[in-house]
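The excerpt is restricted to a subset of chains, each kept in its original location.
The letters A, B, C and D name the chains in turn, as written, and every chain counts its residues from 1.
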């Protein structure tokens, strides 16, 4: 057996270029046309990519623009601060508006918060399990696959599932906000797991080792070093997960139901959320205005309300996004570079 | 509950609905849920709003989850009543034994609405503009046998109209729907030779395009030239509508015309179970000025409830809904046809069967 | 300063917390398994009447669903599964290339300020609810895109996929695919952008130092690096497209065919949209049938993810 | 005061792979012992067995004994967490906790163990540790700035301060200077010379000059071939190792023109 250094010494003994083929490098010189071609290619790809980008922007901006332009006309304080009780057809209500979405905003916030409370701890702990306790293990791999599968569970199936679960556990025909939260958390958990997983993965191992080397237990290393370092990323992941579910309609129709008055109790009674509201108003399309109702009766008030509510929903998501960014910035990890 | 009231559009004091009957002996209070047919949604919302003016302590919600889902939920006992575009099946009647404290559930019509056959044809369609069609032509159009607007069958009936050579695009419901079933039963009754399909809530053939919900149909019809579809008449808006041949005349839809056909129709005696009021629509009626394409939607309730307060509510609710006031509120806001006194009398008898003690 | 005696034998605080934490983490991991198993079992049991129930009643239910076009469950679910996969695959196909384009634009071409602004917009768009896409698709896109489809049918109609005449209104698979593509575009873009941004500087510089143009650098360093990330992003998008309900329901004119005529109406339907369309009016046997189709969708997602995982593993290996 | 370490018949595994074979070495208290040898010979691996950091890697385990003042670290009833409090470690790349200030970094070992310190005790400890790491003067005015804002060499000394703040008996260092520029390297080397009065120090280094400058004893590890386990080839006091090694391989290695 030779040692490594011996091995090298032997290899270095003879000139490495001995026996090397002789190369005519002129042959490989870039021709003028080749250079031009590469340049054209480069420009063409840049153009193509920019065009792809602009083409994609058209529908995206169209969605935004449609919502905003249709939504602003009915968006006012009255719309935000009243619910749909006492709304008859297209006639103005006693408060001077045409009904509002206060109940739906409350419903959306509470149900989403409920889903958040369920799925964030479970999701984060699951990713902790996958990354910190069982990384690369067989069990972790299959859980990883299942998380992927779960992220593909259609929302309507999640709704059916939550509805049936509550039928069994609570009683038939149960509708309440929490049931909606359960359905949504089914959709949220995989997103939280996946994004947290990625964030935990990029926490440098150095930090874990540094902590262990100080004689810190694993639990404290994870909570105080790993999770703390990954926090900004986890927060953005959670915001993404919220965004994923805040617009769900089908599962909430089945679980949280639909009601025109304000219900602040997440655990009892039906709750309306903004997407469900949008959907229901859109389904109504228009109302009848009898002659007796006078000029203040608006025939296509449901559509106007639908767009305005959609706009509010987008604004809520935007605010959540901004909060997330802010949180991420506050807890940002200062790294070198 | 105090908090829950926030955001309500409380009625300004002193306003009460037109000639509010002061007969409401006893105010109803409590939370009550109904679910079912989405066709009734606009009407139910108007009813709830007006009803709560008189019973401010009653908190009522209606989930327009669909007739099937509504009846299923009702049969689990989770709701006080169900709205349904279809009358109960025998099976459902017997299932209701386990929900009702005694007896079986029954259905009464509460919402009668004409189904408009809407079309979009450049230069011809428009608000309150009509094309004349008989049942057979309608059947052939919706079965894809007549494909052009200037087909002789159509021309013959509309001599004054200059029909273009535009292709007909049929628009029908893509979801399971009571509207479809009622429309099809009209077609099947008046033109059995031209319409061979089984009756059902799903659209049976592959002609034209399907769209989700009344909103979908109306939107789709509005979006292209040459389209024709059917939808709850109150949503027809600016689209042209078909005047349907009844007897020798062509009748455009109207609430009164729809009420007429219901009046002219017998009750269905084959409906098993007590207290049931099921209308067997006579689509082939020759009654003058009747419009036969009609959707009749029911409320389904128990004669005896396990909870007396619920029973009290249901009785008072149904009484209100079928009352002249209630029917007028629905007519004003949902464009439905107020039911006749004759029909109301029959229904009232059934309502009286609800035991509140 | 330091104590003389070794403290090795002294007990360490936090042992119990350590154990509990570990156990909780394990439980949460296992919960995923339990939940999925529960979802599967629930679907299975609710769908059981299809297998164990009265077959005549099943036949009647399916015939009523389809106007007697299908007579048993497989005839019913087959075209639905086909439609689901067709719509999702088309959406992915469109979204994939455009997303990669946008992600490259943001990560490689756009100046920093613009890139940040665009990233924010993309993230925001990822959160637009599907009802809104459904509304937009049904009301704005359907009439707007008809002339384009008409043009496609006219000039590219010889390709079976684009066989005309283009339906008007364009409530077709093609339009739905575009809407779904727009929906999943931000998801894929957002993830693709993140991985592209993480391409090691070293790799990029290695390519540039060899005299590569920008595009060649992207080809040599950025695309290979991002491959696995983009594949998983696509799978996430595909998952969403497979399960999307509202947008499809509100736009597509459905049909039950094994058909590739994406410009014509009433050709295909997706499982999720079909459930939503039929569920409200379905009786209990009908609900079982629908849940049976839900089970098939669940299995499709499972298989798709499984395959995707295999691909990703191969790519990143 | 530092403690002595005796390694006996230690075989170190990564899963089934025997990475280092049969190590026997006595590490003197309050001395600096350097590990040198070609890459992959197992220097880091051996070092990490001295505070049971090795077993963090899934599948990694050892056979044999590591005695800290006569007590086997690998006894069943010894808690690795406790071991790591007695044996501190500094890594190749400075790794201050990025979420913490300089002060918090120094206190991390204490605070993370949920010990509550009065403010004045904490202040004292921070000053003591930073002075010990020869960093006090440079950072005393900005203790609340983030630790990662420091230069590489300062960060490395911060990590040393963090390690000594928990009062270990032994300090292990795995190539602590290889990521540093010469000026920072010098500062850390000076520090090591100071620290050996209080600690037993084991340092892995690629840099023979460095070993010659700071170590009292030097262990030369080698491996027969790639894929073969590494082993301790030769152990001697540093003067012997670099001037008159009694081992052919070692001689060839230290007299090479390397680094």
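Methods note: a residue touches a chain if its C-beta (ideal position, glycine included) is under 8 Å from a C-beta of that chain, and two chains touch if they have at least 3 such contacts.
Fair warning: this is a prediction, and the values are worked out from it, not measured in the lab.
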Chain-type multiplicities in the full complex (formula in displayed labels): A x1, B x1, C x1, D x2
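Just so it is clear, only the chains that are shown with their structure count from here on.
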Shortest contact path, chain A to chain D, counted in steps: 1
Nearest-to-centre chain - CA centroid comparison: A
Maximum centroid distance from chain A, chain identifier (CA atoms): D
C-D against A-C, pair bridged by the larger set of C-beta contacts: A-C
CA centroid of chain A to CA centroid of chain C, Å: 14
Distance between the centres, which are taken as Cα means, of chain D and chain B, whole angstrom: 83
Numbers and ranges of chain D residues touching at least 2 other chains: 81-83, 85-86, 113-114
For chain B, residues that touch 2 or more chains besides their own: 38, 65, 219
Pairs of chains in contact (touch as defined earlier), listed by label: A-B, A-C, A-D, B-C, C-D
Parts of chain A lying in touch with chain C, wherever the complex brings them together: 38-39, 41-42, 45-46, 48-53, 55-56, 59-60, 62-64, 66-67, 121-123, 125-126, 128-130, 132-134, 139-140, 142-143, 145-158, 160-161, 164-165, 186, 189, 193-194, 215, 217-220, 222-223, 240, 242-244, 246-250, 254, 274-275, 278-279, 282, 306-307, 310, 313-314, 317-318, 320-321
Partner chain C, residues of chain D touching it in the complex: 1, 3, 68-69, 71, 73, 78-79, 81-83, 85-86, 113-114, 128, 167-169, 198-199
For the chain B and chain C complex, residues of the former touching the latter: 38, 65-69, 71-72, 169, 174-178, 197-198, 200-206, 208-212, 216, 219-220, 223-225, 227
